[in-house]
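Presenting subunit A:
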Amino acid sequence: MNWLVIPIIVLVILTIAAAIYAVISKNLLYAVVSTGVVSLGLSMFFFILQAPDVALTEAAIGVALTTIIFIITIRNTTEIECCDEKKSKIDVKKGGEK
Partner candidate 1 sequence: MVISPVQYIAIPLIAAFLIPLFGKLNKELVRIIPGLVLLYLSYISVVLMNQVISQNTMIVEIIAGWRPPWGINLVFSPFSGFLASLFSMLGFIIWMYTYNFKREVEDAQTEKFYVLMMMLITGTIGIVLTGDIFNMFVFLEITAISAYSLTAFYRERDGAEAAFKYLLVGSFASFFILLAIVLLYSQVGTLNMADIAQKMPDVNPYMKGVILMLFFVGFGIEAEMFPLNGWAPDVYTQAPGPIGAIFAGMVVKAGIYGLVRVIFTLFDVHEIFPLLMIMGVITMAVSEVIALRQGKLKRMLAYSSIGQMGLVLVAFGIGTHEAVFAAIFLMFNHAVIKSLLFLSGTYLVYHSKEKNISDLDGIGKSLPFTSFLFALGSLAIVGLPPFAGFWSKLYILMAAADVRLIAVIAIILAVSVVEIVYYFRVLHRIYFRERISTIEIKIPSFNAKISMLILAIVIIVIGVYPDLISGLIERAATDLLDKQHYIQSVLSVGLH
Partner candidate 2 sequence: MMNEFLMISFYGTAIALILIGLYATLAKKNLLKIVIGLSIADSGLNLLFMAIGYVKDGTAPIFSAEVVGKNVVMVDPVPQALVLTAIVIGFAVTAVALSLVMRLYRHHNTAAIDEIKNLKW
């Protein structure tokens, strides 16, 4: 019964942390890779939930394909999230980070 507890706790923390990092990271490439990690965690969740079909799909589509098309998009556009110079200047004045 209990052998699953620790892996699940790790998985929960990993997935949520990756999701949060995907949202806050300023570098889009990192954000995309952590979205892939979220998918990977999800795929393991599906495996634990006795859904090998869905786990396989999520691994193939969520982890591989989605990440790839995101990366292609980033290569075509830009890697840095923040483009709003005015706002970052205000942040500096307020003594925000950097």
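Candidates were picked such that all candidates are chains of the complex that A comes from, given by their letters.
Assume a contact is a pair of C-beta atoms (placed from the backbone, for glycine too) under 8 Å apart; a residue touches a chain by one contact, two chains touch by 3 or more; residues count from 1.
Keep in mind that this is a model prediction, so the values were computed, not measured.
This complex places one of the candidates 1 or 2 in contact with subunit A: number 2. Touching candidate 2 in their complex are the following residues of subunit A: 1-2, 5, 8-9, 12, 15-16, 19-20, 22-23, 28, 31-32, 35, 38-39, 42, 45-46, 49-54, 57-58, 61-62, 65-66, 69-70, 72-74, 76-78, 81-84.
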